[in-house]
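Only one protein chain is missing; all other protein chains are in place.
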Amino acid sequence: MSDPLLTVRGLTINIPVGGGILHAVRGIDFDLRRGETLCIVGESGSGKSLTSLAVMGLLGGRIDRRARQMEFDGIDLTGAGSRAMRRLRGDRMSMIFQEPMTSLNPAYTIGDQLTEALLLHRKVGREAARARAIELLEKVGITAAASRLGQYPHQLSGGLRQRVMIAMALMCEPELIIADEPTTALDVTIQAQILRLLVDLTREMDMAMILITHDLGVVARVADKVAVMYAGELVETGSATDVFNAPMHPYTRGLLRCIPQPGKTERGARLGTIPGIVPSLVGGVTGCPFRTRCDQAVERCRDDIPRHEPDPGHAFRCVHETGHNPAEVQP
Amino acid sequence: MSVATPDPLLAEIIGPTPGQMLRRRVFGHRGLLIGAVVLALLMLVAILAPLLAPHDPYAQSLLERMRPPVFLGGDWNHPLGTDHLGRDYLSRLIYGARVSLLIGVVAAAISGVIGTAMGVAAGYFGGRVDAVVTFLINVRLAMPVVLVALAVVAILGGSLQVVIVVLGLLLWDRFAVVMRSSTLQVRGREYVAAARAVGCSTPRILLSEIMPNIVNNLIVVVTLEMAHAILLEAALSFLGLGVQPPTPSWGLMVSEGKNMMLFEPWLVLIPGAILFVLVLAINLMGDGLRDVTAPENRS
Amino acid sequence: MLQFIAKRLGLALLVALTVSIISFSLLFLSGDPAAALAGETATDQDVEAIRKLYGFDRPMLVQYWDWLSGAMTGDLGESYYFKLPVAGLIADRLQITMLLGVCGITFALLTAVPLGVVAAIRPNSVIDRLALFLSVAGQAMPSFWFGLILIVVFSIKLGWLPPSGTTTWAHFIMPTIVLGYYAMPAIMRLTRAGMLEVLSSDYIRTARAKGAPEATVLFKHALRNAIIPVVSLAAVQMGFMLGGSIVVESIFALHGAGYLAWESIARNDLPTVQALILVFSLFYIVFTFLSDVLNAWLDPRMRAG
Amino acid sequence: MSDAQTSAPVLELRGVTKTYSVKQGLFGRPKPLTAVNDVSLSLARGEVLGLVGESGCGKSTLAKILLGLEAPTQGEVLVDGQAVLASDRRALARRIQPIFQDPYSSLNPRKPIADIVSLPLRVHDIGDSASRDKAVREILDIVGLPARVMQTYPSQMSGGQRQRVAIARALIMKPEIVICDEPTSALDVSVQSQILNLLGDLRREFGLTYLFISHDLAVVEHLATRVAVMYLGRIVEQADTAGLFDTSRHPYTRALLNSVLTPDAGLGVPDTELGMDYPNPIAPPPGCHFHPRCPRAMTHCASTAPRPVPTPDGHVECHLYDTENGRDTGPALHMKEPA
Partner (left out) sequence: GKADDTLKAAFTKELENVDSYFNSSREGVVLQRAIWDGLIYRDPATNEYKGNLATDWTWIDDTTLELKLREGVTFHNGEPFNADDVVYTVNFVADEANGVKTQRNVNWMKSAEKVDDYTVRILLKEPFPAAIEFLSGPVSMYPDEYYAEAGPTGMGLKPVGTGPYKVTEVVPGQHFVLEKNENYHDSPKGQPEIGKIDIRTIPDVNTQIAELFNGSLDLIWQTPADQAEKLAAMDQFTVANESTMRIGYLTLDAAGRTGADNPFTKLKVRQAVAHAIDREALVSALLKGKSQVISTACFPSQFGCAQDVTSYEYDPEKAKALLAEAGYPDGFETDYYAYRDREYAEAISSFLNAVGIKTNFNMLQYSALRELRMKEGSPVSFQTWGSYSINDTSAITSQFFKFGSLDDSRDQEIKDWLDVADSSTDPAEREEYYRKALQKIADQAYWVPMFSYNTNYVFTKEVAYTPTPDEVLRFTTMRWN
């Protein structure tokens, strides 16, 4: 295997808020190789978007980001100046956002916005940029691409806009593409189409992708590697098969029990639940953040939590080596 | 009897009450506090005017005209001197607070009632009502306020009541605009639909579901319009077509002092400055209130 | 777009018509116009003769219709006071008011927009605070007072600027500042709020994610969107300013339309006051109409709609 | 035949159509938008009718009509066989209550929970303040909230807690029918399952009838006894849940089912075979509204609107199943690209 394209070690994000410091992301690690798709999954507010923005260097100035190591293809991202980051962004790594409705500038045409990144990063003429834009629009399945260039975002439907966003992200043939919940705002049928498109394109262009979502179904279908995030921490990481077929962390297991699965869960039966609510991350946070909602919790959960790696590449953080409280009788 | 699975963690309450949050934000907002304190002081002055004023503000003494203030060699009997009719300047300033505040409060109340009724009706009922109200707002905005107010006051003769009513009838536009858009916003919220689905009558929905949620915007507009009315009255009085003498209005005092401005600038400086301070305080408070209540609107 | 313009125009006309009715009837409630016309030294017969001469004894509707149909053809009647056509009189005076208005709004925009933008880029910075202070003070400053203070300081104490008149550009400096400062706070605040909102919008993040330099993000992507509401506001403010120039013109003795209005009210010169209310309203209506069209043109969403 | 259809329907829609007139732009000419188009449905006591369809297809509009919040342009709504418009809206409110999608907007932020939950009682003048207080405690207990939340405000609560409050408010007057308009789509999965369980439990406990609107087929499959699939204002297919998921007929239903992503690693993303452009509801395509996206469209689909064809457990609106009218009369059209 090649060297990882992206390495993140000990990424921590702190945000000063009214009542103190919000420890939104706390020491997360992950790697990503070329051509690989990493899915970060977690509930709302668990820090997924912040993580992706941290990689892109797009966190606002108020937000404190630090990491032991954060490298993109050998370039140190923690130390990179804003100029170096700008050169990377849109060129070697690009991003797709959640809301296709608001992520395009209403004042400029699709064509203007598509070609912008290329004109910025490459020495190409307008014509060449246009040609590239048309090529990519066709690639993402938009017909009459040439005439679309003159249209404004409001003239397109949500599905089309998200395709435009994807085309825009691909303009400079990036090596890494980060998609932050690209389909949450779309209908299920459109979601399937967009995801398929993303998967096909990353494969075709040999891109690495970080896909952020809270939908376990999406993760299972798209991911090579999965990272489950809870309250700012990665509680479990591993290949999709490992995580879905042999979930180790009580939270992952709980999540999987929560969703009705046609054919698997009995129709009308009670679903599994995770009681309680997400803890506040403002102020000092110690121990396992999940312990208040965990049915396996013990006193030790308040201390430092060890990391276990039952299989190579499959890791989780829990006081219990198996993810189960040995004291409890397992079904 | 509990159908749901017992879940002790559900008892956890995440945040402080809206009241607590408001209090916290209010006390953290310097502008708001300064504005409120200054306004409160001026109100106190207005209320206690008879106790505070050293003289009757209307009492003339032609022999004691144009006495200088103490800082220019006057005596303490008239700390700020006397005006062109020998009335005690300080006393008139103190009573002037009454006039300005009265005008601000009553004019804002009149225009508030008109504008809120129109805006809420337009926002809630939409359709034709909205079209008519929007049209009226357009007409109102198209009329030059100062000019129309001057003309009307000139016709009806400038008494305090006339000025107040004219301003009240002219300044409802912002109320209508803001109340219309906030109502429109709130009307679309699901709790309004829920209240209707429960069978609430329209007046009840307007009063207990919509009003409480737009009242903070209303308060902000009230402060703005109070300031606006006070400034307009001063401008009208300055132009000689506002409150009539001998009523001590600050605008009038500037106007009266203006003629001697090149010789006795304090005659203009003092009433203008205090007018400025009053309006500033009200505006600071309004801005503060907006800052303080806006985040709540979002959630 | 054409349809939009047509409809918008229709609405503008309707508003203008309503304003004309209001201004006409409003002023007809005033004292006896014949007495006003006759002046201080007139006898009763003089007054009666004038009443006949000017047709004040006819029904009001007839008088309104006469007036309106005249107004349509640019004939706004004859000033009772000057015995000259009102249209010409106003046209003369409007030049100064318009000049003042244009200077004022330019001054306001030139100070407010840059301040607002910088304040939005650096919230809570010194400049932001300064901008906030300027705008709060500007809103609270009685403009007649401000004008008087400027005169005392710059004309009397320092002797730099002439206190009144219109002969040179220097005469316009103080009136421009006073009038412009009246419009500045609102424009500044809107620019700042608009920029803040736009800067936190998703498409700005998109632009940054493309690696666009900060200047491009600010001026190409953000300002273009933030400025749209400012255009409308500037138009509205311009309308207000013309109507509000009365105070400034009276302080600086500028013989503009605002001053004419004030004097005409005092002289009960009905045709002039009516015409001025109508003209000021028309200005407001035209400005807002133009700004709506400009807005529709600036904002692609409205262009298509 | 399912037992749902044997009992008399508590709620029935007959040929309900709702047309809005929408303005485009500030001054555009208003155009008619048919949000709900000739819909007939019936709900039997105790059943859960799932209503699925894409965003904007008219689900919420239908719900509003049922709640009496909107008057249908045509057709009628019957409760227990009686037309609703004729009867008092307050009477209707006692029998039909909503649960909305967004727990952040469905509770008045200015009121404490006790006021919100007791509102229906106060509006209908039921009981005195003590008995109302008691009723609120009871219902809060039922939805799993402790009594101490009564004095708190919505902004102090999490999404899941709020949705429980909304449920409590809907149930405090013991209605028979609850209209759930995407009650969980704004919630995280872990909370969603709690709410779904609660809804299921309540239904069993109180014999409630649900109209359950969702775009998540997996949820609908789990909860509903019968499913209606909506497309551009029309019910294109209606069937018992089991039947629908086993043998779906309408191509659109199939596409919807195909797009359900279950958490099965390695299955990949399925091909929905759908064209991707959602049609403009102001100018719906002629003939069968679905034909521009339909993988099995035939020539006459573009010109003739399909009729409802009865099936053993419901109906379907598709030329493919209309044996009399135009089956196999032409070659299948190619799948359409977006215009």
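The chains carry the letters A, B, C and D, assigned in the order they are written, with residues numbered from 1 in each.
Here is the rule we go by: contacts are C-beta pairs under 8 Å (C-beta built on N, C-alpha and C of every residue); 3 or more make two chains touch, one makes a residue touch a chain.
The structure presented is a predicted model; accordingly, all values stated were derived computationally and were not measured.
Participant: Omitted chain: which shown chains does it touch?
Facilitator: Looking at the complete complex, the unshown chain comes into contact with B, C.
Participant: Which residue, B:Ala154, B:Ile270 or B:Leu284, contacts the hidden chain when the whole complex is considered?
Facilitator: Only one listed residue reaches the unshown chain, and that is B:Ala154.
Participant: Considering the complete complex, identify which of C:Ser155, C:Thr216 or C:Ser232 is in touch with the unshown chain.
Facilitator: From the options C:Ser155, C:Thr216 or C:Ser232, the contact with the absent chain belongs to C:Ser155.
Participant: Contact with the hidden chain only, please: which chain B residues?
Facilitator: 58-60, 62-63, 65-66, 84-86, 154-155, 157-159, 244-246, 256, 258-263
Participant: In terms of residues, what is the contact footprint of the unshown chain on chain C?
Facilitator: Within chain C, the residues that touch the unshown chain are 30-33, 35-36, 38-46, 49-50, 53, 79, 81-84, 89, 92, 148, 151, 155-156, 159, 162-165, 250-253, 255, 259, 263, 266, 268.
The criterion applied here is as follows: only the chains that are shown with their structure count from here on.
Participant: So what's the Cα centroid distance for chain A and chain C, whole Å?
Facilitator: Distance between chain centres: 53 Å.
Participant: Measuring from the mean C-alpha position of chain A to the mean C-alpha position of chain D, what distance in angstrom results?
Facilitator: 31
Participant: Enumerate the residues of chain B that touch no fewer than two other chains.
Facilitator: Within chain B, residues 5, 7, 10, 14 contact more than one other chain.
Participant: Pull out every residue in chain C that's touching 2 or more other chains.
Facilitator: 304
Participant: Can you list the residues on chain A that touch chain C in the complex?
Facilitator: On the chain A side, the touching residues are 56, 58, 85-91, 94-95, 97, 99, 102-109, 113, 116-117, 120-121, 152, 154-155, 165, 168.
Participant: Which positions of chain B touch chain C when the two form their complex?
Facilitator: Against chain C, the touching part of chain B is residues 31, 135, 138-139, 141-148, 150-152, 154-155, 227, 231, 234-235, 238-241, 251, 254-255, 258, 261-262, 265, 268-269, 272, 275-277, 279-280, 282-284, 287.
Participant: So in the complex, which bits of chain C are touching chain B?
Facilitator: Against chain B, the touching part of chain C is residues 11, 14-16, 18-19, 22-23, 26-27, 29-31, 136-137, 139-145, 148-149, 152, 156, 236, 239-240, 242-244, 246-247, 250, 258, 261-262, 265-266, 268, 273, 276-277, 280-281, 284-285, 288.
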